[in-house]
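Removed: one protein chain of the complex. Kept in place: all other protein chains.
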């Protein structure tokens, strides 16, 4: 199985003018200019970020199980987490997330996004989805995301509250995205519900927390390629295009380019967005699983503020590590391998070419090749 | 050959409710709630730890060749080792283990475990096993473990004191576990003695001391899979189930999950147990081979005290590195890959997916996926 | 795909006397004593370095899109970049490169090289090449290099200013080198223009900036071998020999030896040349893409001054890390594997033998083998 670090894009016999590259993609009947979605991390998305993501051509997902719906004064609660000492931070975060989710705040946050001119995508864990979706859709939400570490159509439980995903998708008044999944059949199962998109990625990072704590993880290149094959099969069978959204494990424009070349229609970014100066808790990030009461995964990390959301996504970049002007990098990458569109980029050649952590000395070597045509 | 770091669990098309997961396993006619055994390390197991392990649903093995049976005041001797300066520590430990093993202390330690309500499993090297087993069983021991770096049924020596393992197992009044072994045929040979279980693991860690000093080592995923195949073959031939116990190389809930998915019935943990606040020498650990008079392998290391034994095994966790709530992690891992039981987990899919030590930057990336269903 | 770190040269059944080794190679009708070209980096090549490279048996390429043609007082501008503080250096370099290229300076730099007795090779990006080539050739330039990250014969653009490379090569009064490319067919396409040589290398370093920012990269051993196969095919079809020049990713004499054994006729070095005491900005290096206005790749790095250009290329070496006496190392390497000429070296055996970054402890182990015959 392959991850981003083990493959590289290979130029073809054609190059194209970057100014002619088109990064548009579709989710159901909706069209977006850039294939980037901000992930439902409390440290990445609040109503303000959601509106800005919309203006930049993508969209953001607001977490309905998080701080925004547990606290009237969400900004204050986020500042508290950002300001808490590192010592004991996990227990502090665990405690902050014991406050109950308030239904009135769900509607309120959706309206805040809409009032700011944003596209309102919101998410919840499966058990909360039927209830939260009704409220959010009523308040004007545009898309609902059902989200857990591993989501499958088939679910065994001796309890009775189990959610029927097929029924949920069918009855939802707004398009639904389901996730996360990784395998061909599991993905095809989710697509069979008629959902608008699937999130692909389970323990994607080579040394990510799910890999360490649970032992579960599928490298993203393989996961995306498998789910893209399921999408193509599902389209062949039904004529319905279900978007494959790569979720997790991407750090740079190069990783995003590889995700799309692996077959993704769009990518979902968390930490890259949390590094924006407009982020809810600038300079800090933590995951949804950090707040788990009995098995926290991931802690609060201090992040470098890379620039504005616009600079991070559209440039210009003032650093050379691939973390700024992500869409500009994708466009130049597409131009260099001769891809004019996202579907064209999905056909680009990827080869196995490990990124060796040898000696850090090769970093500056390849720079004397020119800036493009 | 594959080790834990080179594979990852892959979700299937089914997920289950973690509350429905059952981690029970069997050793001969005995049944245990959790598939974790504390290893016969002087720094991990004393009678008190053995009793607590029993209460938590597993059991511990007390080393009859170690400090507990060489010193009436074992706690004092352990404190001396913990308190000795780092300079010259190996020679100090070598000296501490030159005190002779006292037979009266063997019986005493077994009774202490039983009096505290514990399940009494004890171990010795092959040469000492016949004598020590008689004494221990007489004092009420429940299980005897015969233990050396590599134990095989066939053994060549020009000396006369060689132990006949088949005879030993047959005559032992209590169930016997034999180890360590790694290959299919070597494991099948040991099982043919009629033993209740085998310990699997020879130089399992990629950079472990046996690998470096002796050049011997088989990565655990391959070793466990081979021995599990031997177990299944032995069961098919005889109808007798011999437990495969993965011994060594596991650091996290993820590693334990992979060990069982590789085919183990249970796992044996050393350093994880030595990191408990109840451990015999809290904050320190050393191996059985550290005391070798002419070829010491492994030194005394300072360990971080992770929490109580209960927190380490059953949670709740207050850290996110996978070293606490190990059984909780196993349960969530099993739920995520759709396994309701240990035999179900033994069928879970493992794929090759290296844990690259690239840049330590991917650690926090995968956290924005949800907390389960 | 393989890079330099993943392969090693294998001795054959013949060894030869290093004094009998001949490193001559041909570019069109031109013959050079050493297979080393200084890359068109502003930090590596000025007219003085170009003349010295010629005296040493190779040649250098002067960048016509860089500092030398934007500033009358190029040395002053280079000193400014070298002297600027690290904080904000990328923005500073971006600003320095906004000064327009002056056509009079193109002619002036070419004449300076010729006046100093040098072989005048100059380079530009495709869009500038027709105009700059005319000026440079008029001033006496010997070779023109058309250079971009990925150059292909087929290029799609809705704009009208697109350069027809076939026409350009045909009409150029001086031999042309095209680059960069990596694949067999893309290379064959470029060769079909009738050019004198191709530059091979796109994101060659395992952790190079193009790999990170764009996700594009082909390890050099594979890239060179593919392009060498294209060269041989092109020669078989046309009788014309087009030189394959390995560009990027080489740090030592060993890497250069492997590049030629992979099939290269010559190598192009940037950082190794920038480390010479005669370099334009001694002690500093930066790439052509560092100055990119919206997507800078690579920053200014501080380099160690290894010695004079002559010591770096022809020795004697006073350090043991393979960065000095590069041609001497190549000669000894050729002698050790029994190759008397560059074409002979192109047939040497390469085997997969990873350079593991284990523990840095094996570095000094292999030194007790002798100094040659």
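Each chain carries a letter (A, B and C) given by its place in the written order, and its residues are counted from 1.
Keep in mind that, in the parts below, a contact is a pair of C-beta atoms (placed from the backbone, for glycine too) under 8 Å apart; a residue touches a chain by one contact, two chains touch by 3 or more.
Values in this document were obtained by computation on a predicted structure and should not be read as measured data.
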| item | value |
| --- | --- |
| Partners of the unshown chain among those that are drawn | B, C |
| Residue, one of B:18, B:126 or B:140, that touches the chain absent here | B:126 |
| Contact partner of the left-out chain, one of B:69, B:172, B:193 or B:285 | B:285 |
| Contact with the hidden chain (one of B:12, B:46, B:69 or B:151) | B:151 |
| Sole residue of C:14, C:99 or C:293 that reaches the chain not shown, by the stated touch rule | C:14 |
| Contact partner of the left-out chain, one of B:58, B:280 or B:298 | B:298 |
| Chain not shown, touching residues in subunit B | 1, 3, 5-6, 39-41, 44, 65, 90-91, 125-127, 147-159, 162-163, 179-183, 185-186, 189, 199, 201-219, 222, 247-251, 270-271, 285-299, 301, 355, 357 |
| Sites on subunit C contacted by the missing partner chain, in the whole complex | 4, 8-17, 19-20, 252-258, 261, 315-322, 325, 328-329, 332-333, 336-338, 340, 351-373 |
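Just so it is clear, only the chains that are shown with their structure count from here on.
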| item | value |
| --- | --- |
| Reaching subunit C from subunit B through chains that touch each other, fewest steps | 2 |
| Interface sides of subunit A and subunit C: same vs different residues, half threshold | different |
| C-alpha-based rotation, subunit A on subunit B, 0 to 180 degrees, nearest 5 | 90 |
| Most distant chain from subunit B by Cα centroid | C |
| Centre-to-centre distance between subunit C and subunit B (centres being mean Cα positions), rounded to whole Å | 56 |
| Subunit A and subunit C: spacing of chain centres that average the CA atoms, whole Å | 40 |
| Subunit A, residues touching no fewer than two other chains | 355, 357 |
